[in-house]
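All remarks here apply to the structure that follows.
Shown here: the complex without one of its protein chains, the others still in place.
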Amino acid sequence: MKFGVVIFPGSNCDYDTYYVLKEVLNQDTIFLWHKDHDLKGVDAIILPGGFSYGDYLRTGAIAKFSPLMREVKEFALKGGLVLGICNGFQILLEMGLLPGAMLRNKNLKFLCQFVYLRVENPDTPFTKLCKKHQVLKIPIAHFDGNYYAPPEIMEKLKRNNQIVLRYSTSKGEITEEANVNGSMENIAGIINEKGNVMGLMPHPERASEKILGSEDGQYIFKSMINSWIK
Amino acid sequence: MKARVIVSFKDEVLDPQGLTIKNALHSLGYKFIKDVRQGKVFDIEIDGISVEDARKYLQEIADKVLANPVIEKFHWEIIEK
Amino acid sequence: MKARVIVSFKDEVLDPQGLTIKNALHSLGYKFIKDVRQGKVFDIEIDGISVEDARKYLQEIADKVLANPVIEKFHWEIIEK
Partner (left out) sequence: MDKRILEQHNLTEEEYRGIVDILGREPNLTELGIFSVMWSEHCSYKSSKIYLKNLPTTGKHVIQGPGENAGVIDIGDGLAVVFKIESHNHPSYIEPYQGAATGVGGILRDIFTMGARPIAVLDSLRFGPLDNPKNRVIMEGVISGIAGYGNSIGVPTVGGETYFNQCYSQNPLVNVCCIGIAPKNRIFYARAKGKGNPVLYVGAKTGRDGIHGATMASAEFDEDLEEKRPNVQVGDPFKEKLLLEACLEVMKKDLIVGIQDMGAAGLTCSTSEMADKANSGIEIDLDLVPKREEGMNSYEIMLSESQERMLLVAKADKEEEVKKIFKKWDLDAITIGRVTDTGRLIVKEKGRVVVDIPVRGIVRDCPVYRRPVKQPSYLREVNYLEIPEVPNDLNTTFLKLLSSPTIADKEWIFRQYDHMVQINTVLLPGADATVLRIKGTKKALAGTVDGNSLYTYLNPKVGAKIAVAEACRNLACVGAKPLGVTNCLNFGNPEKPEIMWQFKEVVEGMGEACRFFGIPVTGGNVSFYNETMGSAVYPTPVLGIVGLIEDISKIMSPGFKEKGDYILLLGKNNEEIGGTEYLKTIFSQERGIPPEINLEFEKQIQDFCFELIDKRLINSAHDVSEGGLAVCLAECCFMSEKKLGIEVSLEDDIRPVALLFGETQSRIIISASPSDIDKIEKLASKRGIPCQVIGRVREDKFIIKQKGEELINLSIEKIYSSWKQAIPNYFKLSEE
(Lines give C-alpha, C1' and ligand atoms only; values in the text may rest on other atoms or scores of the structure.)
Protein backbone atom coordinates (compact mmCIF):
# COMPACT_ATOMS: atom_id res chain seq x y z
CA MET A 1 0.00 0.00 0.00
CA LYS A 2 1.29 3.45 -0.81
CA PHE A 3 0.98 6.18 1.83
CA GLY A 4 1.46 9.87 1.25
CA VAL A 5 2.35 12.10 4.19
CA VAL A 6 1.70 15.75 3.46
CA ILE A 7 4.28 18.31 4.57
CA PHE A 8 2.94 21.78 5.32
CA PRO A 9 5.20 24.57 6.47
CA GLY A 10 5.19 24.01 10.22
CA SER A 11 4.32 20.32 10.16
CA ASN A 12 6.42 18.59 12.77
CA CYS A 13 5.13 15.04 13.00
CA ASP A 14 5.65 14.43 9.29
CA TYR A 15 8.92 12.56 9.78
CA ASP A 16 7.57 10.61 12.74
CA THR A 17 4.60 9.39 10.74
CA TYR A 18 6.79 8.60 7.78
CA TYR A 19 9.21 6.69 10.00
CA VAL A 20 6.50 4.51 11.50
CA LEU A 21 4.87 3.72 8.17
CA LYS A 22 8.11 3.11 6.36
CA GLU A 23 10.51 1.69 8.94
CA VAL A 24 8.20 0.07 11.45
CA LEU A 25 5.37 -1.11 9.22
CA ASN A 26 7.39 -1.46 6.00
CA GLN A 27 4.91 0.36 3.82
CA ASP A 28 5.70 2.20 0.63
CA THR A 29 5.58 5.78 1.92
CA ILE A 30 6.30 9.12 0.34
CA PHE A 31 6.10 12.77 1.32
CA LEU A 32 3.74 15.07 -0.50
CA TRP A 33 4.70 18.75 -0.63
CA HIS A 34 1.87 21.14 0.10
CA LYS A 35 2.66 23.36 -2.86
CA ASP A 36 2.42 20.54 -5.38
CA HIS A 37 -0.63 19.42 -7.26
CA ASP A 38 0.22 15.78 -7.58
CA LEU A 39 -0.80 12.97 -5.26
CA LYS A 40 1.68 10.64 -6.97
CA GLY A 41 -0.63 7.70 -7.00
CA VAL A 42 -0.91 7.19 -3.25
CA ASP A 43 -3.60 4.92 -1.82
CA ALA A 44 -3.99 6.84 1.42
CA ILE A 45 -3.16 10.31 2.60
CA ILE A 46 -2.07 11.32 6.05
CA LEU A 47 -2.18 14.88 7.27
CA PRO A 48 0.36 14.81 10.09
CA GLY A 49 0.53 16.69 13.35
CA GLY A 50 2.38 19.90 13.98
CA PHE A 51 1.78 23.60 13.76
CA SER A 52 1.04 24.28 10.12
CA TYR A 53 1.64 27.99 9.56
CA GLY A 54 2.50 28.24 13.23
CA ASP A 55 -1.15 27.63 14.10
CA TYR A 56 -1.45 31.35 13.60
CA LEU A 57 -4.96 32.69 13.14
CA ARG A 58 -6.51 29.33 14.10
CA THR A 59 -5.23 25.79 14.03
CA GLY A 60 -5.40 24.46 10.50
CA ALA A 61 -6.96 27.65 9.18
CA ILE A 62 -4.23 28.62 6.75
CA ALA A 63 -3.13 25.13 5.73
CA LYS A 64 -6.53 24.47 4.22
CA PHE A 65 -5.64 26.91 1.46
CA SER A 66 -2.46 25.08 0.48
CA PRO A 67 -2.45 24.18 -3.22
CA LEU A 68 -2.34 20.43 -2.64
CA MET A 69 -5.50 20.56 -0.54
CA ARG A 70 -7.63 20.82 -3.64
CA GLU A 71 -6.39 17.41 -4.75
CA VAL A 72 -6.73 16.03 -1.25
CA LYS A 73 -10.34 17.15 -1.15
CA GLU A 74 -11.07 15.56 -4.46
CA PHE A 75 -9.35 12.39 -3.35
CA ALA A 76 -11.48 12.31 -0.22
CA LEU A 77 -14.71 12.99 -2.04
CA LYS A 78 -13.94 10.09 -4.35
CA GLY A 79 -13.65 7.79 -1.36
CA GLY A 80 -9.87 7.76 -0.83
CA LEU A 81 -8.61 7.12 2.69
CA VAL A 82 -7.57 10.27 4.50
CA LEU A 83 -6.35 10.32 8.07
CA GLY A 84 -5.78 13.58 9.94
CA ILE A 85 -3.70 13.36 13.08
CA CYS A 86 -3.83 16.24 15.57
CA ASN A 87 -3.09 19.28 13.41
CA GLY A 88 -4.21 17.14 10.48
CA PHE A 89 -7.56 16.65 12.21
CA GLN A 90 -7.80 20.39 12.75
CA ILE A 91 -7.12 20.98 9.07
CA LEU A 92 -9.85 18.50 8.08
CA LEU A 93 -12.29 20.39 10.29
CA GLU A 94 -11.33 23.69 8.73
CA MET A 95 -11.71 22.22 5.26
CA GLY A 96 -15.16 20.98 6.12
CA LEU A 97 -14.23 17.37 5.36
CA LEU A 98 -15.17 16.64 8.95
CA PRO A 99 -17.82 18.47 10.99
CA GLY A 100 -17.22 20.60 14.09
CA ALA A 101 -14.38 22.72 15.39
CA MET A 102 -11.66 22.76 18.01
CA LEU A 103 -11.54 25.01 21.03
CA ARG A 104 -8.68 25.55 23.48
CA ASN A 105 -8.18 22.76 26.01
CA LYS A 106 -10.37 23.36 29.01
CA ASN A 107 -7.42 24.09 31.32
CA LEU A 108 -6.00 26.53 28.75
CA LYS A 109 -2.70 24.70 28.70
CA PHE A 110 -0.91 22.61 26.14
CA LEU A 111 -1.25 18.96 27.15
CA CYS A 112 1.29 16.27 26.38
CA GLN A 113 0.59 12.93 28.00
CA PHE A 114 -0.53 9.39 27.41
CA VAL A 115 -4.31 8.98 27.41
CA TYR A 116 -6.67 6.05 27.06
CA LEU A 117 -9.13 5.86 24.21
CA ARG A 118 -12.15 3.66 23.91
CA VAL A 119 -12.95 2.44 20.44
CA GLU A 120 -16.60 3.28 19.85
CA ASN A 121 -16.80 2.23 16.27
CA PRO A 122 -14.65 -0.65 15.05
CA ASP A 123 -16.42 -0.74 11.70
CA THR A 124 -14.21 1.78 9.98
CA PRO A 125 -11.19 1.36 7.75
CA PHE A 126 -9.14 2.98 10.53
CA THR A 127 -10.26 0.78 13.41
CA LYS A 128 -11.34 -2.48 11.87
CA LEU A 129 -8.66 -4.45 13.69
CA CYS A 130 -9.98 -3.21 17.04
CA LYS A 131 -12.77 -4.70 19.04
CA LYS A 132 -15.71 -2.61 20.13
CA HIS A 133 -14.84 -0.81 23.36
CA GLN A 134 -11.23 -1.90 23.19
CA VAL A 135 -9.04 0.56 25.09
CA LEU A 136 -5.99 2.02 23.35
CA LYS A 137 -3.10 3.79 25.08
CA ILE A 138 -1.87 6.60 22.86
CA PRO A 139 -0.42 10.04 23.71
CA ILE A 140 -1.87 13.43 22.95
CA ALA A 141 0.05 16.67 22.47
CA HIS A 142 -2.07 19.68 21.69
CA PHE A 143 -3.33 23.04 22.78
CA ASP A 144 -6.60 23.03 20.87
CA GLY A 145 -8.20 19.63 21.08
CA ASN A 146 -11.39 20.50 22.85
CA TYR A 147 -13.87 19.23 20.27
CA TYR A 148 -17.02 21.24 19.73
CA ALA A 149 -20.01 20.76 17.51
CA PRO A 150 -23.40 22.45 17.59
CA PRO A 151 -26.24 20.22 18.87
CA GLU A 152 -27.64 19.25 15.48
CA ILE A 153 -24.24 18.06 14.30
CA MET A 154 -23.62 16.20 17.51
CA GLU A 155 -26.93 14.43 17.05
CA LYS A 156 -25.96 13.42 13.58
CA LEU A 157 -22.54 12.19 14.65
CA LYS A 158 -24.17 9.93 17.17
CA ARG A 159 -26.91 8.77 14.89
CA ASN A 160 -24.47 7.77 12.17
CA ASN A 161 -22.00 6.21 14.52
CA GLN A 162 -19.37 8.74 13.46
CA ILE A 163 -17.75 8.97 16.87
CA VAL A 164 -14.84 6.56 16.58
CA LEU A 165 -12.69 7.23 19.65
CA ARG A 166 -13.48 8.72 23.04
CA TYR A 167 -11.24 9.60 25.96
CA SER A 168 -11.71 7.05 28.69
CA THR A 169 -10.09 5.60 31.77
CA SER A 170 -7.71 2.68 31.40
CA LYS A 171 -10.70 0.45 32.07
CA GLY A 172 -12.76 2.02 29.34
CA GLU A 173 -15.05 4.16 31.46
CA ILE A 174 -16.10 7.42 29.89
CA THR A 175 -15.64 9.91 32.72
CA GLU A 176 -15.29 13.64 33.11
CA GLU A 177 -11.81 13.17 34.55
CA ALA A 178 -10.64 11.13 31.58
CA ASN A 179 -11.77 13.93 29.32
CA VAL A 180 -8.52 15.83 29.65
CA ASN A 181 -9.17 18.56 27.15
CA GLY A 182 -12.89 19.07 27.73
CA SER A 183 -14.15 17.70 24.41
CA MET A 184 -17.88 17.30 23.93
CA GLU A 185 -18.89 13.71 24.61
CA ASN A 186 -15.20 12.90 25.30
CA ILE A 187 -14.62 12.88 21.56
CA ALA A 188 -11.06 12.06 20.51
CA GLY A 189 -11.69 10.97 16.94
CA ILE A 190 -14.49 11.10 14.38
CA ILE A 191 -15.12 9.91 10.87
CA ASN A 192 -17.08 11.41 7.99
CA GLU A 193 -20.44 10.05 6.97
CA LYS A 194 -19.03 8.16 4.06
CA GLY A 195 -16.49 6.46 6.30
CA ASN A 196 -13.25 7.27 4.49
CA VAL A 197 -11.99 10.39 6.23
CA MET A 198 -11.00 10.24 9.85
CA GLY A 199 -9.51 12.74 12.26
CA LEU A 200 -8.13 12.11 15.71
CA MET A 201 -6.26 14.25 18.22
CA PRO A 202 -4.04 11.51 19.73
CA HIS A 203 -0.85 10.55 17.94
CA PRO A 204 -0.83 6.90 16.86
CA GLU A 205 2.66 7.37 15.37
CA ARG A 206 3.98 8.06 18.86
CA ALA A 207 2.62 4.76 20.13
CA SER A 208 3.68 2.31 17.48
CA GLU A 209 6.84 0.92 19.04
CA LYS A 210 7.28 -0.94 22.27
CA ILE A 211 10.28 1.12 23.24
CA LEU A 212 8.08 4.21 23.27
CA GLY A 213 5.67 2.78 25.79
CA SER A 214 2.84 1.49 23.62
CA GLU A 215 2.19 -0.17 20.29
CA ASP A 216 -1.52 0.54 20.24
CA GLY A 217 -1.12 3.17 17.55
CA GLN A 218 -0.36 0.39 15.11
CA TYR A 219 -4.02 -0.63 15.23
CA ILE A 220 -4.92 2.50 13.32
CA PHE A 221 -2.29 2.15 10.60
CA LYS A 222 -2.67 -1.60 10.29
CA SER A 223 -6.43 -1.25 9.99
CA MET A 224 -5.86 1.08 7.06
CA ILE A 225 -3.51 -1.39 5.44
CA ASN A 226 -5.87 -4.22 6.09
CA SER A 227 -8.88 -2.48 4.64
CA TRP A 228 -6.96 -1.52 1.53
CA ILE A 229 -5.90 -5.11 0.88
CA LYS A 230 -9.45 -6.39 1.22
CA MET B 1 -7.62 52.62 3.87
CA LYS B 2 -7.84 51.00 7.26
CA ALA B 3 -10.30 48.36 8.34
CA ARG B 4 -10.88 46.50 11.53
CA VAL B 5 -12.34 43.01 11.78
CA ILE B 6 -13.43 41.67 15.13
CA VAL B 7 -13.93 37.96 15.52
CA SER B 8 -15.42 36.46 18.64
CA PHE B 9 -17.01 33.27 19.80
CA LYS B 10 -20.69 32.82 19.17
CA ASP B 11 -22.69 33.40 22.32
CA GLU B 12 -23.50 29.73 22.74
CA VAL B 13 -19.85 28.70 22.66
CA LEU B 14 -18.11 28.65 25.99
CA ASP B 15 -15.12 30.97 26.19
CA PRO B 16 -12.78 29.53 28.82
CA GLN B 17 -10.17 32.23 28.26
CA GLY B 18 -12.64 34.96 28.99
CA LEU B 19 -13.83 33.07 32.02
CA THR B 20 -10.32 32.70 33.38
CA ILE B 21 -9.69 36.39 32.99
CA LYS B 22 -12.94 37.15 34.76
CA ASN B 23 -11.90 34.93 37.65
CA ALA B 24 -8.48 36.48 37.79
CA LEU B 25 -10.03 39.93 37.91
CA HIS B 26 -12.36 38.84 40.67
CA SER B 27 -9.50 37.52 42.74
CA LEU B 28 -7.78 40.88 42.27
CA GLY B 29 -10.84 42.52 43.77
CA TYR B 30 -12.64 43.75 40.66
CA LYS B 31 -15.90 42.14 41.69
CA PHE B 32 -17.99 44.40 39.47
CA ILE B 33 -16.84 42.53 36.38
CA LYS B 34 -19.79 40.39 35.40
CA ASP B 35 -18.48 38.81 32.26
CA VAL B 36 -15.46 38.79 29.97
CA ARG B 37 -15.43 37.43 26.43
CA GLN B 38 -12.16 37.31 24.58
CA GLY B 39 -11.93 37.68 20.84
CA LYS B 40 -9.51 38.62 18.11
CA VAL B 41 -9.08 41.86 16.31
CA PHE B 42 -7.44 42.30 12.93
CA ASP B 43 -6.31 45.72 11.87
CA ILE B 44 -5.95 45.68 8.15
CA GLU B 45 -4.38 48.17 5.83
CA ILE B 46 -5.77 48.22 2.32
CA ASP B 47 -4.46 50.01 -0.67
CA GLY B 48 -5.32 50.42 -4.31
CA ILE B 49 -9.00 49.45 -4.39
CA SER B 50 -12.23 51.37 -4.01
CA VAL B 51 -14.13 51.52 -0.75
CA GLU B 52 -16.90 49.61 -2.39
CA ASP B 53 -14.61 46.79 -3.41
CA ALA B 54 -13.02 46.86 0.00
CA ARG B 55 -16.42 46.26 1.59
CA LYS B 56 -17.04 43.31 -0.62
CA TYR B 57 -13.65 41.76 -0.03
CA LEU B 58 -13.66 42.40 3.69
CA GLN B 59 -16.87 40.49 4.07
CA GLU B 60 -15.40 37.68 2.04
CA ILE B 61 -12.08 37.60 3.89
CA ALA B 62 -13.71 37.69 7.28
CA ASP B 63 -16.12 34.95 6.36
CA LYS B 64 -13.72 32.68 4.52
CA VAL B 65 -10.45 33.22 6.31
CA LEU B 66 -10.55 35.16 9.53
CA ALA B 67 -13.47 33.48 11.25
CA ASN B 68 -14.59 29.90 11.55
CA PRO B 69 -18.35 30.05 11.19
CA VAL B 70 -18.86 26.89 13.25
CA ILE B 71 -17.81 28.66 16.42
CA GLU B 72 -17.23 32.28 15.60
CA LYS B 73 -19.04 35.39 14.53
CA PHE B 74 -17.47 38.49 13.10
CA HIS B 75 -17.96 42.14 12.50
CA TRP B 76 -15.96 44.50 10.36
CA GLU B 77 -15.81 48.18 9.64
CA ILE B 78 -13.74 50.58 7.65
CA ILE B 79 -12.22 52.93 10.14
CA GLU B 80 -10.24 55.20 7.91
CA LYS B 81 -10.80 55.92 4.28
CA MET C 1 -22.48 48.60 31.28
CA LYS C 2 -20.41 47.19 28.44
CA ALA C 3 -16.82 48.00 27.68
CA ARG C 4 -14.40 46.87 25.07
CA VAL C 5 -10.63 46.70 25.51
CA ILE C 6 -8.38 46.19 22.54
CA VAL C 7 -4.82 45.05 23.14
CA SER C 8 -2.26 44.76 20.40
CA PHE C 9 1.46 44.78 19.91
CA LYS C 10 3.09 48.17 19.75
CA ASP C 11 3.67 49.27 16.18
CA GLU C 12 7.40 48.65 16.26
CA VAL C 13 7.03 45.15 17.68
CA LEU C 14 6.96 42.24 15.28
CA ASP C 15 3.57 40.60 14.92
CA PRO C 16 4.28 37.16 13.46
CA GLN C 17 0.62 36.18 13.36
CA GLY C 18 -0.44 39.27 11.48
CA LEU C 19 2.45 38.83 9.06
CA THR C 20 1.58 35.21 8.37
CA ILE C 21 -2.05 36.09 7.79
CA LYS C 22 -1.05 38.84 5.41
CA ASN C 23 1.09 36.41 3.46
CA ALA C 24 -1.74 33.91 3.34
CA LEU C 25 -4.14 36.56 2.05
CA HIS C 26 -1.64 37.54 -0.62
CA SER C 27 -1.31 34.01 -1.82
CA LEU C 28 -5.09 33.84 -2.01
CA GLY C 29 -4.95 36.78 -4.37
CA TYR C 30 -5.87 39.65 -2.04
CA LYS C 31 -2.84 41.64 -3.06
CA PHE C 32 -4.35 44.93 -1.96
CA ILE C 33 -3.81 43.97 1.69
CA LYS C 34 -0.81 45.99 2.75
CA ASP C 35 -0.62 45.00 6.39
CA VAL C 36 -2.39 42.94 8.99
CA ARG C 37 -1.88 43.33 12.72
CA GLN C 38 -3.58 40.92 15.05
CA GLY C 39 -4.66 41.80 18.54
CA LYS C 40 -6.99 40.72 21.29
CA VAL C 41 -10.34 42.13 22.13
CA PHE C 42 -12.00 41.82 25.51
CA ASP C 43 -15.70 42.47 25.80
CA ILE C 44 -16.41 43.19 29.40
CA GLU C 45 -19.66 43.49 31.23
CA ILE C 46 -19.63 45.72 34.24
CA ASP C 47 -22.26 46.14 36.88
CA GLY C 48 -22.79 48.07 40.06
CA ILE C 49 -20.36 50.95 39.68
CA SER C 50 -20.57 54.41 38.20
CA VAL C 51 -19.35 55.20 34.71
CA GLU C 52 -16.71 57.37 36.24
CA ASP C 53 -15.36 54.55 38.36
CA ALA C 54 -15.60 52.21 35.43
CA ARG C 55 -13.32 54.51 33.45
CA LYS C 56 -10.79 54.55 36.21
CA TYR C 57 -10.82 50.80 36.69
CA LEU C 58 -10.80 49.96 33.00
CA GLN C 59 -7.63 51.94 32.55
CA GLU C 60 -6.12 50.13 35.49
CA ILE C 61 -7.24 46.66 34.40
CA ALA C 62 -6.05 47.15 30.85
CA ASP C 63 -2.71 48.44 31.97
CA LYS C 64 -2.08 45.99 34.76
CA VAL C 65 -3.82 42.81 33.72
CA LEU C 66 -4.82 42.67 30.09
CA ALA C 67 -1.74 44.16 28.46
CA ASN C 68 1.97 44.01 29.09
CA PRO C 69 3.03 47.60 28.44
CA VAL C 70 6.55 46.46 27.57
CA ILE C 71 5.41 45.20 24.20
CA GLU C 72 1.71 45.94 23.99
CA LYS C 73 -0.51 48.95 23.70
CA PHE C 74 -4.17 49.09 24.53
CA HIS C 75 -7.25 51.11 23.98
CA TRP C 76 -10.57 50.90 25.77
CA GLU C 77 -13.98 52.40 25.45
CA ILE C 78 -17.34 52.10 27.10
CA ILE C 79 -19.68 50.98 24.39
CA GLU C 80 -22.94 50.79 26.26
CA LYS C 81 -23.89 52.60 29.41
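By written order: A, B and C. Residues from 1 in each chain.
Heads up, the rule we're going with is that contacts are C-beta pairs under 8 Å (C-beta built on N, C-alpha and C of every residue); 3 or more make two chains touch, one makes a residue touch a chain.
Every value quoted in this text rests on a predicted model; they were computed, and no experiment measured them.
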Inquiry  = Can you tell me which of A:56, A:126 or A:221 touches the chain that was removed from the display?
reply    = A:56
Note = Note that chain C touches the absent chain at residues 9-10, 12-16, 19-20, 23, 68, 70-71
Message = For chain A, which positions touch the chain that isn't shown here?
response = 9-10, 12-13, 15-16, 19-20, 23, 49-51, 53-56, 107, 109-113, 139, 141, 143, 203, 205-206, 209, 211-213
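Here is the rule we go by: only the chains that are shown with their structure count from here on.
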Note = Chain centres from averaged Cα atoms put chain A and chain B apart, in whole Å, by 29
Key: Geometric centre distance via CA averages, chain C-chain A, whole Å   = 34
Ask   = Using CA atom averages as chain centres, what separation in Å is found between chain B and chain C?
value = 9
Query = By residue number and range, which residues of chain B touch two or more other chains?
reply = 65-66
Remark   = Among all residues of chain A, those touching at least two other chains are 57, 65
Remark   = The residues of chain A that touch chain B in their complex are 57-58, 61, 65, 93-94, 99-101, 103-104, 106, 108, 148-150, 182
Ask   = Which of the residues in chain C come into contact with chain B in the complex?
value = 6, 8, 18, 21, 24-25, 28, 30, 32-49, 54, 57, 61, 65-66
Remark   = Interface with chain C, chain A side, in the complex: residues 53-54, 56-57, 62, 65
